[in-house]
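First the structure, then my questions, so here it is.
A single protein chain has been omitted from the complex, and every remaining protein chain is retained in its original position.
Take a look at subunit A:
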Amino acid sequence: MSAQVPTPPRWARWLLIRLHPEDTLEEVEGDLEELYAYWYRRGERRATFRYLLGVLSVLPPLVRRRKRKEDYYQPPSNLHPTMIRNYFKIAYRNLIKQKGYSFINIFGLGTAMAVAMLIGLWVYDELSFNQYHSNYDRIAQVMQHATFNGKVESQVANPALMGPEIREKYGSNFKYVVQASWPGSYVLSMGDNHVTKEGIYFEPDGPAMLGLRMLEGTYAGLKDPYSIMLSESVARSLFGEMDVVGKSLKVGRKYDVKVTGVYEDLPYNTSFRNVKVIMPWSLWLIDNPWAKTMTNPWGSNFSQTFVQVADKVAMNEASKRIKNVKLDNVGKEEAKYKWVVFLHPMSNWELYNEFKNGVNTGGQIKYVWMFGIIGVFVLILACINFMNLATARSEKRAKEVGIRKAVGSVRSQLVNQFFAESYLVVFLAFLVSVLLVLLLLPPFNEVADKKIEFLWENPLFWFICLLFIAITGLLAGSYPAFYLSSFQPLSVLKGTFRVGKWAAIPRKALVVVQFTVSIVLIIGTIIVYQQIQHAKNRPIGYNRSGLINMGVEKEIKDHYEAFRAELKSVGAIEEMAASNSPLTGIWNTNGGFDWEGKDPGLAVDFPNSNVTYEWGKTIGWKVKEGRDFSRDFATDSSAFIINEAMKQFLGFKNPVGKILKWEGEPYTIIGVVSDIMAESPFYPVRPSLYHINSDNLQNLTLRLNPAKSPSQSVVQIEQIWRKYVPNVPFHYQFVDQQYGSKFASEERIGKLSAYFAVLAILISSLGIFGMASFVAEQRTKEIGIRKVLGASVLNLWQLLTKDFALLVLFSCVIATPIAYYYLNDWLQGYDYRVTISWWVFVVSAIGALLITLLTVSFQSIRAALMNPVKSLRSE
């Protein structure tokens, strides 16, 4: 036996040292070594085996842990109220000490939360549309599909017989069937007090179906034709008080009706929000006797039908059952359009109101998704900032962690401390966001055309807010809480601690995500505005400046020439004309046209408007071929003027002088005018025609005298109007404003995406600003040394800015295809659209880069200008 003390296998000892509890390691190691020597006397192999067995028997989970002294008494909890108070006190001091950092965090996160909250409120409003009605999920509108030239068109207009027929043949499927008119403006008179209010005509079950909340009277108020139900606001504005049931008033200056009920005004997020008065359908039939005497009652669609399905019937079942209502009642000529009647449920009216080729393709829902996603992204951007700044600061706080640990802080206390800080910031940000939302709601409602209120009393809303605070605080606080608190005090304080080069990778990735979102939004905003501008620049076919539009009253029709002459003689207007459709809409389309060489299978439906002789002169249309209407030709009463789209459609090389038959009557084409943009400027102008007829004139168009100011002229017009029509309020609109409203929905998207782009940029810049400041601070010494060795300010600026610039350029590369894909998709929805040009992407990239450079340069130039004596003096 050698004198040398035998030693156990190294790897077994290594295992012991790694895994055995630290506090009993020394004694166990010694004991086992001694035992090894003891066993060794009886053979090395046996000793090794027993040693191994011994080591294994003291490894977790077999080993019993020795309780530490302090475990014998109850240590104070880390969540003791005093400790919690201390966490927040220290958190507060940290916030105050670093004002800039705190501001960036609180303000950035607060803004983002406000945006997300606004979007959330908007989405909530959209999703709860029409839910005011208690029978919301059982109400539907009866609609029709028809096939014209192979294309399926869907419409809400129905024959007046639709309702009664459904009630009679399929009545068991429905609780209520209600035939209704279009909503329209009606003059209500109480003595000399005249007001114009929006109203609708319903069959008697209408109020019960909509579940109106009656303040006075009952649902049975529409039984008598000469009755009316008022909304609370109308009752108050007309009578100045409630308790008005039984009082009488005059509708349309014709019919004396009795008030039979008052209902609570419908809220703004319902489809019938504008309906302020409800009158009986039977009164409408009295007012429009032609509806009962027409020869082909199933051939004309001029009213609406609503139903409530019976309680036990499924909506789609009922829809299938009624599909042939119309087809069963029309002749062969109409049957070729393959009418299919179906139900469009109320829950889809707002969000899924578009039909393409007979299929419900969505609608507003796409904006709900789009803005919902933007909201989530903005929030994520802000959370990213929060985390980024925390990681950027981690090296600085590492020393603090070391010292705290050295003086006895337990890890869980550090974790609590960091969480207290993040929750304090998140909570303050939440307060900021609530304030911002309260401030921004009115302008937001204006832009979004909503009446959204803050949901003070909605428990779900508060629950979501709390949940959000909890999640954000956790996300933003978890990195410092768990990573920083794990540092070894020794290595941190010795200064050997280094954050690995990989630590910056997630931070960089987050910056790339932020800027990608921002750049996509910038590109989106530019292209939406381009598209709007593109459509605005489209020739509209007439001169819209100084044109006003108003309705025609009976008195005006009776004294048309006198009225016109008087307005001209006082110099208020240059010219005036009346027409069926206004300049900015199409109120009438008709079939029944025939011409030489027409394909007999072709179904046509042309917009047409009857006008007075001065129409062309008033609006200033451009006659391309032939001539305008003229009183000098007696034959002009059976003449058409067509637009260029019509010329193309008919395929006549020289249309002037050709004959077009309408319901068998021959009309001569006397002129071709340039296309007039009456409908959406994003779609092609339909083939249309104009003719002279004084029957159904509903709109007056007046060209104001350009020599006078418009307000002056309008005052004069109003005076003369009052002379002729004393009891109808004077109401007019500028045509260019009416035209402008065609862009409302696109401009809304443009405005919203511009706001969001600005916000995203702001939030991203705040984040980058914070990061740049920390990077500059971290590299203070390096910069000092570089300066001493002769680096110029420009060199240093480059050094500090390059990294950020590269990240942003990288974001541009990612953002370009994403933006192209989505915008191309959006533009496909418009027939008349702008082409996406490459410079938009370049401009957006340069813009983002400039903003980054500006943000970062502020910090980097400051760092570069620092006196190296100062930065190197410390320590």
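Note that a residue touches a chain if its C-beta (ideal position, glycine included) is under 8 Å from a C-beta of that chain, and two chains touch if they have at least 3 such contacts; residues count from 1.
In this text, contacts and distances are computed from a predicted model.
Candidate names were "Nitrile hydratase subunit alpha", "Cation:proton antiporter", "Phenylacetate-CoA oxygenase subunit PaaI" or "DNA-binding PadR family transcriptional regulator", and the UniProt protein name of the unshown chain is "DNA-binding PadR family transcriptional regulator". When the missing chain is restored to the complex, the residue among A:Glu29, A:Glu153, A:Glu354 or A:Asp803 that touches it is A:Glu29. Taking the whole complex into account, subunit A touches the unshown chain at residues 24, 26-35, 38, 53-54, 56-58, 62-67.
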